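Submitted below is the structure of interest, expressed as structure tokens.
Shown here: the complex without one of its protein chains, the others still in place.
Order of writing sets the chain letters: A, B and C. Residues in each chain are counted from 1.
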């Protein structure tokens, strides 16, 4: 089978380019406003030959130094100035008592990971310099405090610029508390953020407290900028011009909450759980503003039960939880499934099993999402790769749930939920929100709840309160009116109905493939992944392709049912090796692929190579790049020979 | 790779023969007392050329006619006389208001199914004759009441022997109430059961009520026997001599309860649910007799929570439930897993999803058993194929749970739980019950709960109350002492620990393969299945092999982790087609095979053909035979050509 | 239950009764409850399509199928959660929940407790037969101490739960108790409960004639007694004292009804809502927070 050549999008969520232009030195980038998340649009040129399209900055300090604020202010300023930003906090600090640490990657387009080793280290305390300076990449920069001790050995060309944060802060504000804002000023100046934007963000942050705090902090920021300007660093760390379109800066949990509200959800019932709690907290504030009702209830079983009740009442409903809560919900997922009650369940994955490591990252709830309930019901499972996805895929989940009258599960994870990323301002007018049509009353004919259909699509519901539309339903096997029936013929009919629904969802899954998540071609190596790992893999593979490597990829958002046509094309595109990256041990996604594409994999003789990690920290791009190395050409050959040696990271499927 | 030729066992749970003797006309059958269930032993000859090794009897009557007692008494008498019996009730009657119906298959060895169409119909009312007589197989027998209406068209050679049950009962007992016992007498005489045994069983049943009822019923039984003797039927339906070893007659639920008690379980907490309730009821009676404690508690979550507590206390613990209860338990399965707390969970599957059809059969909880919980924990999942398995696999589950300190799940189903089957009397002295060794106190060295091991086997536990053995554990990720730790290195260590445990369980799964569940050979077609469907498939495949068909099979009891070495051998034995039978729609077992043996299936180019059924009724042998037909040789050719055409029952994997 | 799969069996419907013939065993107490609710809803004067009945799992929980109203037959123990969600999302519906002693007080105990204390504007009818009927006769949370059933062959070792007490102490603002064989009184209580704004709980002693022969009509008659002369149902302490002092006796009638009481949960939830005329504008504004 002749592989396709598809025009595909740049991995930045919103930019297209032509894959045939691999050797071009500049690209016309079109921000796509047809994207399902309804993002805005813009066109601009970027040079692939630019020395720098992005920068990785690590911020370090003691627990009280305001490192999180530092990161937030810098990220917010960059976002508003039109840059893409990804942050990552806390993971780095966990085992280093008292130290606070945050990393950002800021760039034009293509920012999907927080990076690996930093190019710039800004440390507000000596410990930060001592522990991190040696990790700064060659020709990088260390912005530490005046040191008493000696600085550690560093990579070639790393420059050290001591900044007396305390002194500058005291000078500007009368105290050392604003030293983090001094650092904001330094960094903003170095990377070339618009001064006015930075000042405004600083002012807004502190303006909430008091006008004098606002002014003081703006002064601190200016002091930092001046210090940077006075240095000899020059343009080395300056970013190219951004697209100029201001972006939102959101955590994954905030994005889910906003996506829910924008996607039409008007009922929410929930129970706190790390790392999902902020979804409920955000929704508690947002939902009532648009007439939606939010309840905090006694547990996760009640949460889902109440969502089922509200959805039976015709109100789009959602709940969010993490693994332990999802485990508790699986009985009622079956109830929603058999009664064809649409609803959205968000699972912010954390490192399990059981209570596990609640503040750590992982992607090991896919099996539960796909298989969790006794018996068999159709469902759809989506996974967010980025914070932008947390928004758009929540909307997509609500749409699929209501279009197909199934439970829709959205998987995110700790590393998304608590990191800030930029998101294009959604174009609400363009946002597609599925509007369910209900039975309208006797004029609409006789009401039959479970009207047989051959296309797998559901039949209309009737909102309680509608004359003529009375029906009863629930968890028992039933006939077309919802009345219990255990008749074998009736049963076969209903089993078939649910199967057809699943098949219809396969089609929807294929239709949901966004161009930027797929590259076909006559590649011997293909990479696939899901969730947060997919974003990192996407960044790595894009870079490798730009380096001339011959790699195809597929990073679907709908992970169940699997997009059958797409995967078949992908597998038939000449692949010899399929690399599957995911942050779990048991190869959950890889096994879904094996189970559902055994024939295709077998026929094409494709070797499945798995890259897994389950230590509580999210994948870094370097880890994935390293894992892919055995399948890369050496840069002279354009194709690889036979399938390469097995990589040490390939942990054979467990337990087989 | 040259396929093996293994000596294998006859599918009857306890009999061996040599597969090379396919053309022999008689076999030396050895009842094996090394079987894990510790059955007794006996040796005898059976003739494969006997016209009859078994008989299928259908009993019909009105709801008040005592059809269930009829079946029970006949089955009990046959069992005690050394025959194998399988019964099936209720499924047939469901949609036929007021009619009660039960089918039995009685035979020497090899009785795994209740059969398809009956050879003998005994009907206590006319409706039974009208509705079932046409299904009686050629040369069969209808034992109906004197008919007012006409009898329906029947197969060739079916004889009708009218018996005036009412009159015979009245004559013997003064009332018509004992007409079912008259029928017992008729049937027992026809198939040649020892009269004394039959009389004793009848007497025991009624002796419990009153001596005169006992005598009256024995008279009714005798009257039936006399009527049969007076008829011209002769020996046509007589069974050959049995092995003479009396057998137990049990329902699946009773067998699980007995297995638990015999397997060392001494704590049980449960909550009623159809069709698992009788396990709890039986245990409620049995357990306190051996000093074990049984609690009926508020729900399934509490059930499992209490089992975890009791097991932490060092007492082997078990709970039983059905699908909805298992769904509720999945959070705590993770807790048992990460804390390495052994326990047994029995899931008597019923037709789902949700409340589904609680009184109907199905096998759709495998995915939940294998994948149910957030995150990843090692576990073992077993499935009973027969009532004998319900006993022996409960013992096996308790053994595996304690040997490997994992949750062990045992899947049975409605069709096993509520049907009576014969079970060889277990030899309790030979029964292997794993005895956990606990830390014995300070003399035993320092206690470290989670001692690192390289072989995947767990380290000793310390029973609360033991001096020097104090430790704490629970659901958090932890270090070797059970203390919480989120350190990435420690985490990797524990993830690896759990992985090694799963790998050790793979070895255990291979070791658990019983010879009678595997036939290797250079077969182009292999059949695999699990649970009740496997018993039926086993019966069918054995018959087909005796008819000269070239078919291999594998029917494992441990279905997770899959027995890797065994399956690899099976797949490498020359198979072109692997037929997977299971009573669900989504091909759960087939998908486990595909996911875990994608490489092997692909390399050998094996086509996976799935035979599924999910209408609430269990598989009949005829359905499986029919499904296999396209892969059978026509009886002249000894090998098949290329893989045959796809069978209509092959429902493509859903949703892929 | 006689026959759980009665898709075909129809009977003439009247009032709020659906045309599905109840699948309960002949003589089951739940028939009386069905009749009483039918009458109460008729007297309430609400349209059938403005009523929804939500239940858990059990014989008593089959209720929705036998009424010609909207209905949801949820999962064991979860009826009150589903009913609360429905009521919160659609406050104008009359939502009735039904369940059995096991459904309400064993597996569903936590939802019971929280629904009562939240004072959700529902009417909850518990059919208390002191047994698990649907699963054929195991000890229930309301079974008397010492009762021998299949699951407690040596006798029940637990003190029974008193459902009215549980509801009253958890915070229900209307608590009544009736029997299935005094349909008139029961219908009156149900009507009062339906009219009550807030959580109305009605415990109904309702024999299971098939799996709990001991607890028949006479047993429940002996177990219950009319409200004492002069009982003031608006006094919480009086209601508490009454139930505490009654011990195993079940007083019949309206035991407690909070007068001029707290607003129901539904009202509280609604009070928080904005109803923007231009939703899009609000959304735009919400987005801007994150800019």
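As a working rule, a residue touches a chain if its C-beta (ideal position, glycine included) is under 8 Å from a C-beta of that chain, and two chains touch if they have at least 3 such contacts.
Note that the structure is predicted; figures quoted are calculated from it, not measured.
Student: For the chain that was dropped from the view, give me its touching partners among the shown chains.
Tutor: Looking at the complete complex, the unshown chain comes into contact with A, B, C.
Student: Tell me which of C:21, C:117 or C:231 is the one touching the absent chain.
Tutor: C:117
Student: Can you say which of B:143, B:310 or B:346 touches the chain missing from this structure?
Tutor: Touches the omitted chain: B:310.
Student: Which residue, A:54, A:125, A:277 or A:394, contacts the hidden chain when the whole complex is considered?
Tutor: From the options A:54, A:125, A:277 or A:394, the contact with the absent chain belongs to A:277.
Student: Determine and list the subunit B residues touching the chain excluded from the picture.
Tutor: 79-80, 246-250, 254, 258, 261-262, 266-267, 269, 286, 288-293, 295, 297-299, 301-302, 305-315, 317, 331-332, 335, 339, 423, 425-426, 428-429, 463-476, 478-479, 483-487, 490
Student: Given the full complex, what residues of subunit C touch the hidden partner chain?
Tutor: 106-107, 109-110, 113-114, 117-119, 141, 154, 157-159, 161, 165-166, 169-171, 236-237, 240-241, 244, 262, 265, 268-269, 272
Student: Please give every residue of subunit A in contact with the chain that is not shown.
Tutor: Listed in rising order, the touching residues are 94-95, 97, 271-274, 277, 280-281, 284-285, 288, 296, 298-300, 324, 354-355, 357-359.
Basically, only the chains that are shown with their structure count from here on.
Student: For subunit B and subunit C, what's the span in angstrom between their mean Cα positions?
Tutor: Going by mean C-alpha positions, subunit B sits 41 Å from subunit C.
Student: Taking each chain's centre as the mean of its CA atoms, how far is subunit A from subunit C in angstrom?
Tutor: 44
Student: Specify, in ascending order, the residues of subunit B that touch 2 or more different other chains.
Tutor: As it turns out, subunit B has residues touching two or more other chains at 94-95, 324, 354-355, 357, 359.
Student: I need the residues of subunit C touching at least two other chains; which ones are they?
Tutor: Residues 4-5, 57, 73, 75 of subunit C each touch two or more of the other chains.
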